[in-house]
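A protein chain is absent from this complex, but the other protein chains hold their places.
Chains here go by letter, A, B and C, matching the order in which they are written, and residues are numbered from 1 within each.
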Amino acid sequence: MLRFENDYSEGCFQEILDEFIKTNMEQTPGYRLDKYCEDAANKIKKACHSENIDVHFLVGGTQANMTVLDAILRPHQGVISPLLGHINVHEAGAIEGRGHKVIAISSGKKLDEEAKLSSESLDLYLTDFFNIGDWHKAQPGAVYISQPTERGALYTKNELIAIKSVCNKFNLPLYLDGARLSYALACDENDVQLEDLAKYTDIFYIGGTKCGAMFGEAICFCNEKFNRDFHCIAKHNGAVIAKGRLLGIQFGVLFSNDLYVDKSRDAYKFAIRIKKAFERKGINFISNSYTNQQFPILTKSQQELIRNNDISFNIECSIDEEKDATRFCTNWATKEEAIKKLEKIISNL
Amino acid sequence: MLRFENDYSEGCFQEILDEFIKTNMEQTPGYRLDKYCEDAANKIKKACHSENIDVHFLVGGTQANMTVLDAILRPHQGVISPLLGHINVHEAGAIEGRGHKVIAISSGKKLDEEAKLSSESLDLYLTDFFNIGDWHKAQPGAVYISQPTERGALYTKNELIAIKSVCNKFNLPLYLDGARLSYALACDENDVQLEDLAKYTDIFYIGGTKCGAMFGEAICFCNEKFNRDFHCIAKHNGAVIAKGRLLGIQFGVLFSNDLYVDKSRDAYKFAIRIKKAFERKGINFISNSYTNQQFPILTKSQQELIRNNDISFNIECSIDEEKDATRFCTNWATKEEAIKKLEKIISNL
Amino acid sequence: MLRFENDYSEGCFQEILDEFIKTNMEQTPGYRLDKYCEDAANKIKKACHSENIDVHFLVGGTQANMTVLDAILRPHQGVISPLLGHINVHEAGAIEGRGHKVIAISSGKKLDEEAKLSSESLDLYLTDFFNIGDWHKAQPGAVYISQPTERGALYTKNELIAIKSVCNKFNLPLYLDGARLSYALACDENDVQLEDLAKYTDIFYIGGTKCGAMFGEAICFCNEKFNRDFHCIAKHNGAVIAKGRLLGIQFGVLFSNDLYVDKSRDAYKFAIRIKKAFERKGINFISNSYTNQQFPILTKSQQELIRNNDISFNIECSIDEEKDATRFCTNWATKEEAIKKLEKIISNL
Partner (left out) sequence: MLRFENDYSEGCFQEILDEFIKTNMEQTPGYRLDKYCEDAANKIKKACHSENIDVHFLVGGTQANMTVLDAILRPHQGVISPLLGHINVHEAGAIEGRGHKVIAISSGKKLDEEAKLSSESLDLYLTDFFNIGDWHKAQPGAVYISQPTERGALYTKNELIAIKSVCNKFNLPLYLDGARLSYALACDENDVQLEDLAKYTDIFYIGGTKCGAMFGEAICFCNEKFNRDFHCIAKHNGAVIAKGRLLGIQFGVLFSNDLYVDKSRDAYKFAIRIKKAFERKGINFISNSYTNQQFPILTKSQQELIRNNDISFNIECSIDEEKDATRFCTNWATKEEAIKKLEKIISNL
């Protein structure tokens, strides 16, 4: 079977395995106090063109979001998120499990585009909120966005700056979820670089799990107001692994020789080929994605045809009784032959 | 100043004060083990035409919602609520503070009517949810509605039965917030009686604070699956008062001689008079309320004119730069002369 | 029956009822924005000889502890408490329910005296803790003590100063639970006045529920670092009552004409008479109490004899198969005739 259902079907870059083998019997201190974590942090800081970043490594995306928001929100505060933000939809209530409301705000667009926050709707919401000043409501304490968004779109640099500017106006930190960041960075249309994230967010994380690591996310605190006691807060969240070096080793590899972005370039191109293959058949998408996830709207019989060719994909959401929005993902491990096969199947729909 | 800003501006029924005075130096056991709580519970069961109700008394509405939902939800479960449900909007994230997502679902109506849940949209949401069966999402664990709704509307008996029937289909308890229940029961259009709540909900609470008590809400468990250890869970939530009899005494009075509903009848009539006064001026409402809260949409200058007459009211939400939806409340203590004065002011807008 | 089982068997001071009656039909703003809350806060500040106190009113003791600690602790922090501290023993895990460990430390005394924290054991614990600097442990974020203690003892002014000094050394706020504060203030042996609490704690609360109010506790923030957003955090904890003036009215009365302390003086004297009555029979105590709770150790047959005289009391804890430590309480409402009757019964044990 060829799996396009998600972007974590395989293991990791061979280079990471090699490094695991090489270092396996070395003894290092536990948690994060080893040279590999230090080295990886330094490489990330260099890639971000900034010395003033505090880098922490956690295991997964939901864990990262839960722990960061636990650290930066006060008890009565919630976090603003687009309607389709991962924290609002796909984390089994993990943020609420830490006591915080996810304040989902609409951008006033069609629901299918609601994964993206507009600075205008954010400004409108916050202006209204603080004008009335209602302490009966969960108070906004942070703003959450994802790059790329959960539907594959990208914030432009100008959009990012505009959102950050609204955040500054209301004195709220901006937190960016980069679970699939490598696929944004590898995209031709993208104009937001790592150094921009370091400049225009307060905290962001660089996704490893979906971008070539076995597991792991690198949390970058760009604002020294927010990282206080983070390691202990992570422990409190069950989010610290004993052999912290495993994370250091992986991110050390990801950020050597430009591997992090380079290995995503094919995934990007392959995704665009899938997109075009569906477009050629006149098939619509629930979202105009520029990255490694594509969301064509397929009839039940189209779905069946594809599945009968031993191709797996996901149902993103139901459209009507006849049709669903589906998800096809590529990743760093996708091979061209798989794309060719899929293109052919699509052409026969 | 005449206050129409809320329905808790005054103290309580004189009959309650009388009873406090009469019983003041009696000694009773603490918490809820006194004869007054027992007596009040019996009166409520009688009013509900049911012996199989377990009645508990808490101090306030947010506390009641927080504690009940803490008791009936498992960690990963959320509670379904209309978009404008009190728990979703006005409780400072108290439900999330207990770890549970408020899953706000739209009824597909205009936003201003979103305080009411339709059985159709509930069914649609739940059918979709369990068809896909996504354990990455907060799982629905209960359904929350309010009677009257936060915007003054009423569920009909048929609507209530339809919602309960969807709940049964998906094996979810239905919890009804009756913060202003007396005003629903006093309304001519209403066809949902206490005995219907006992039949068609799993848990509901009878509001005291806004309906004539100093404070207090009577939580009625109509389904024995849900009240287990409730008293300890309340203590765990800081929601148990030492002198529990204060609640028993109050609800004992509220449920004597039909006071609970009778004293709300004027409030209902007065609210309708306010409604008609605004209608006569061609003023629109954000919601078609049948109960003691009315939500006329007023221009800034209309608002100023009213305030200049020493009348207070609330801003419910902003409509545009010129206009806000406002809130005018009556309650058990409202006097006809106040209504006459307000009618006159409105007529001069 | 004569109840000595607790100190909340009756209603409240008659003066409070009078004020409720007088103000009942007045209209005031909700929550805490009324003149009665303002007036009561001013009276408390005056009684504390300090202008720099921010006073908030909540309904009960567990609620007060839970809300204050939720407000002042960060997620990974716990609160240090004596082994027998109310938050560690009698609050159904409410502090833990807010995510925080109660770090119970022993004073190295007999278990029965463990309600009191010694500055030495506190210093030892904190010195050890921060010397090793273990972020795998819940971090101390505040220190909790009670005056009088849960076993009726008193901190002297010097002891309080010593504890505060240790807190300062480790930069931890000191929070004092005054659930029964009036009985400490009414005690001849006591040398800690309200103004000392204002000076040597960061936050303390003045108990109303057990000291003459129907319900209510006045939380005094003496350090401006800790009260930020407290009202919203209280709402988040379901701890805000709509008719906030009820609390203002009660504390306004309590702090008029020295009623708060004056009405506890008899309770103190009566408690000492009970103590002496037991001592005359050679009966031991689990704790040497100076205040309104006395803890004689009684055999099962002694207990039965007392109960047979229609006297109620509590079991504090089991001593062995033959004996329990019991609790006899007096309060502001206790009458001399009750004490005389109890003395007589004790003399016949």
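Here, contacts are C-beta pairs under 8 Å (C-beta built on N, C-alpha and C of every residue); 3 or more make two chains touch, one makes a residue touch a chain.
The shown structure was predicted, so the numbers you read here are calculated from the model rather than taken from an experiment.
Contact with the undisplayed chain is limited, among A:Ile103, A:Leu246, A:Ile297 or A:Ala325, to A:Leu246. Contact with the chain not shown here comes from a single listed residue; of C:Ala40, C:Leu117, C:Ala138 or C:Leu254, that residue is C:Ala138. Screening B:Gly99, B:Gly152, B:Pro173 or B:Gly248 for touch with the missing chain picks out B:Gly99. Although one chain is not displayed, chain B still touches it through residues 70-71, 74-76, 98-99, 135-136, 138-139, 229, 231-233, 235-236. Residues of chain C in touch with the missing chain: 75-78, 89-93, 96-102, 104, 128, 131-132, 134-139, 315, 317-318.
Mapped onto chain A, contacts with the missing chain fall at residues 1-3, 5-6, 8-12, 14, 17, 20-21, 23-30, 59-67, 91-94, 97, 209-210, 214-215, 232-233, 235-243, 246, 333.
One rule holds in what follows: only the chains that are shown with their structure count from here on.
At the far end from chain A, in terms of centres built from Cα atoms, lies C.
Rounded to whole angstrom, the centroid-to-centroid distance between chain A and chain B, based on C-alpha atoms, equals 40 Å. Our note on geometry: chain A versus chain C, Cα centroid distance of 49 Å, whole angstroms. The set of chain A residues touching two or more other chains comprises 75-76, 98-99, 135-136, 138-139.
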